[in-house]
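With one protein chain held back, the other chains of the complex are shown just where they sit.
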Amino acid sequence: MDTTGKKTLIVFSGDFDRAMAAFIIANGAAAMGDEVTMFFTFWGLNILRKPEKIKTQKSSLQAMFGRMMPRGAGRLGLSKMNFGGMGAPMMKKVMKQQNAMTLEQLIESAKEQDVKFVACTLSMDIMGFKEEELIDGLEFAGVGSYLGEADEANVNLFI
Amino acid sequence: MDTTGKKTLIVFSGDFDRAMAAFIIANGAAAMGDEVTMFFTFWGLNILRKPEKIKTQKSSLQAMFGRMMPRGAGRLGLSKMNFGGMGAPMMKKVMKQQNAMTLEQLIESAKEQDVKFVACTLSMDIMGFKEEELIDGLEFAGVGSYLGEADEANVNLFI
Partner (left out) sequence: MDTTGKKTLIVFSGDFDRAMAAFIIANGAAAMGDEVTMFFTFWGLNILRKPEKIKTQKSSLQAMFGRMMPRGAGRLGLSKMNFGGMGAPMMKKVMKQQNAMTLEQLIESAKEQDVKFVACTLSMDIMGFKEEELIDGLEFAGVGSYLGEADEANVNLFI
């Protein structure tokens, strides 16, 4: 039995803790020689947003969604014990005490290890995100592309 | 390597956004010729509820759970930014602007493509749902049935 292989992760959640889990798995698999593709859908797209405000053409509802959702990996909240936004900074402080890699470092490391980042185009339409609002180096594709890759992978997770 | 195959989705969540993700994947896979089975457990059963009130024999606690949970796909909330129930209508409005399929259309399309809907009987007991409260065309089974199908599938997700 071939014990290595391709991995796909659907990153649906935009919570800091779930994003951490996704990138820890992605980096681990890439370090073991696996091909890894991460599909960012719905709230997961927030992880890929550039931190600065980008002017784009949006409907007023899309613009409102955009204003209320976090811009990028540095501003995500926790799925539990968020404490009005204080939970993530607290967890980051503990992580620093433990010399754990930051989410930003994990994202950088995943890129360096050639983990493929795919932004779901249907989710981008629904959430109102334009390509220029998201970080560089992404591919843009839909569910068909995901399924094609998942068919070739031996581990597929929905996070 | 056979690059198509069976897919199973455990739909544990009853959030509108996660239900959308589940049915987008299910429809995409079915369109590519895959056999797809969706197992609805816990809150995911809410997606399958008929919108009208159905009189059934329940314990008072089950009846209370039933009253407080959404009746069907049209009444689900968002997992994030629910805004006291306003989040889902806002997302639906954006989806309409984008000509995206509604959740109800995705469910209908999944049925037409012979996606198999299985309601978890243990969850039904716990949540107090009777068969007559749920939409037509379901199968009813437990975890053994799920595992049997997952063993034959090449992509298994928990949503």
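Per-chain residue numbering starts at 1, and chain names A and B are given in the order in which the chains are listed.
Note that contacts are C-beta pairs under 8 Å (C-beta built on N, C-alpha and C of every residue); 3 or more make two chains touch, one makes a residue touch a chain.
Treat the numbers as computed from the prediction; the structure is a model and nothing was measured.
Novice: For subunit B, enumerate the residues touching the unshown chain of the complex.
Specialist: Within subunit B, the residues touching the omitted chain are 10, 12, 14, 41-43, 59, 61-62, 64-65, 68-69, 122, 125-128, 142-144, 146-148, 150-152, 156-158.
Novice: Can you list, in ascending order, the subunit A residues touching the missing chain?
Specialist: 1, 3-5, 7, 17-18, 20-21, 24-25, 27-29, 31-32, 34, 79-81, 90-91, 93-95, 97-98, 100, 154-159
The definition used in the following text is that only the chains that are shown with their structure count from here on.
Novice: Round to the nearest whole Å and give the separation of the Cα centres of subunit A and subunit B.
Specialist: 24
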